[in-house]
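All protein chains but one are shown in place.
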Amino acid sequence: MRYLPHTRQDIDQMLAVTGHADLNQLFETIPDSAKTKTALNLPEALSEWDLNTEMEELASKNAACGSYTCLMGAGSYDHHIPAIVPYLISRSEFMTAYTPYQPEVSQGTLQGIYEFQTMITALLDMDIATASHYDGGTALAECALIALNKSKKANKIAVSSLIHPAHRQIMKTYLNPSEYEMVEIPADENGLTDVGAFNAMDDIAGVAVQSPNFFGNIEDLGSFRAGADEKKCLLIASFTEALAHGVLKSPGRFGADLVAGEGQSLGMTKSFGGPGLGLLAGTKKLMRNLPGRFVGKTTDSNGQRGYVLTLATREQHIRREKASSNICSNNGLNAMTAAIYMASAGKNGIREIAQLNHDKAVYLKNKLVNAGFKSVFSGPFFNEFVVKAPSGFADKRRELVEKHNLYAGVPLESYYPDMTDHYLFCATETVSRQAMDLLAKEVQ
Amino acid sequence: MKSIEELNFPSDVKYTDDHEWAKVEGDLVSVGISDYAQDQLGEIVFVEMPEIGDTFGQGDEFGSVESVKAVSEIFLPIGGEIVEVNSELEDAPELVNTNCYDKGWLVKIKPDDLSEMDSLKDQAAYLEMLKG
Partner (left out) sequence: MTKPGTSGLIFNEPELWEKSREGRCGISMPRSDVPRADFDPALTDDAPELPQLSELDVVRHFTRLSQWNFCIDSGMYPLGSCTMKYNPKTNEVQAARTGFAAAHPLAGDQFSQGALKLMYTLEQMLGEITGFPAVTLQPAAGAHGELTGMLMIHAWHAKQGKQRSKILVPDTAHGTNPASATLCGYQSVNIKSGPDGILEPDTVAEAMDEDTAGIMITNPNTLGLFEENIKEVCDIVHAKGGLVYGDGANMNAVMGIIKPGELGIDVLHLNLHKTFSTPHGGGGPGSGPVAVVEELIPFLPVPKVQKENDTYSFITDCPDTIGRMHTFYGHFGVMVKAFAYILSMGGDGLKRASQLAVLNANYIKESLKTTLDLPYDRPCMHECVFTDKTVQEHHISTMDMAKRLLDYGFHPPTVYFPLVVDAAFMVEPTETESKDDIDQFIEAVKAIVKEAASNPEKLKSAPYLPKVTRLDEVTAARKPCLKG
């Protein structure tokens, strides 16, 4: 087996040094009663060539093959990924490197993550960003815990019902063992979070609002900031589409205390939902409360600029049971991916791509409405929107996948039971006018 | 790290088993960590302080002192209310290393019961504990 370099001679020579008769004897400290009696019942080892065949067969069973038009978002977005991104990220020195605990031989990873942190603060207009988390949902749960742990009196967190359903579910799972309570803020008829309902709440440690929200609608974070100030609680702004901040006013401009979001749109493939990239940012005041890794700039003994993991005393390997989070790894390689993507797109590029997303989504919505769909919300949105389909669309939708390799929206009924025949459509810069015109024609 | 002989233990303060010191200053009691503690911790990077007005009992954890790779909780030598925290340590935590008994003080408290000082160790008893 090509991954196992030992020859018979190697093994014999090594066993002579360890003093064992054979490889089995190496496990003499394991009581016989503990050893397993059955060999591992796994398929016989495949050659690289048979592996390719088998994996290609499996991959082809996903209707993602060839070119297909993706008009679905809901937390996973189809964007163009420049060739240099997978090219650079596949470099051994990035891919097969360990966590940069020995900084002298990890400056590549460390400077890369430092640059990532910096660009995320620029994107979100926040003071500080961590070196990343697993995904937007877990980052949001961590923010909820920060707000709740920090508050000396309040033990409730107000959560918009228009935050991605999965993110809310994760938060619920994380908060379950504690005495903390999640209070949902209902939506209003415009598909926005009801500020009035939030303002009427008591005993709140923090308020979490997603913008653009799950329906793609742009929330008025300013009024939540005002409400949070009244209640002396923290404002947590979340998002699932990082590119929105290329054109929209970012959470930092609204005075968010904490920001949690999904960064998959910044150069990562959808990959059936993971790995993505959890983004977490905060104000300077909250620096020592933030979980996860930080890269900081410093100098070496020759005065040369260098980077290290810092403020590690917040983390589990030092604080152990007193750590505010148990997080160990970050999604390092994906953070580097985002850094490469943001560096490539740059200030103007990201603005243009974001604008193009908006142009496409507006065009799609108009086409669908003209084709007989109903516009559900009238306010401004970014690259996603909700429409009500004419009856019988569910079958048509399946046909569109099978015949035209086109995924027409995400059905919303399973998330919001009274939204029957409602679909969340997404149009990014990858969708051609041609495809949108075809869809409109097919559903007329 | 230094040997006991190289470290400093003034006689005008009292010491705890956890290496804090306490000194009566008029109505208040000043609190810090001993030369042994700062030497063991190494270069101090951050001191987590309580807030003015917080109250603690004798032996309660009231904050922590951090070096790059370690965190040490600090315990109040006698019970009382925090009336002053050393704000200089925010920008210069290294004062705890260089001047742990004067400029590197941590908090000043209004004591609940001054007689609690009697349960603390004097210089001789603390030295004995360190050598033992």
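Which chain is which? They are A and B, in the order written, and residues in each are numbered from 1.
In this section, contacts are C-beta pairs under 8 Å (C-beta built on N, C-alpha and C of every residue); 3 or more make two chains touch, one makes a residue touch a chain.
This is a predicted model, so every value here is computed, not measured.
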{"item": "Interface partners of the hidden chain - shown chains only, full complex considered", "value": "A, B"}
{"item": "Which of A:S92, A:S378, A:S391 or A:Q444 contacts the chain that the document leaves out", "value": "A:S92"}
{"item": "Absent chain, residues of chain B that touch it", "value": "43, 45-46, 66, 68-69, 93-94"}
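Going forward, only the chains that are shown with their structure count from here on.
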{"item": "Cα-centroid distance, chain A relative to chain B, in whole angstrom", "value": "44"}
{"item": "Chain A - residues contacting chain B, complex", "value": "288, 312-313, 318-319, 322"}
{"item": "Touching residues (chain side chain B, partner chain A) in the complex", "value": "45-46, 66-71"}
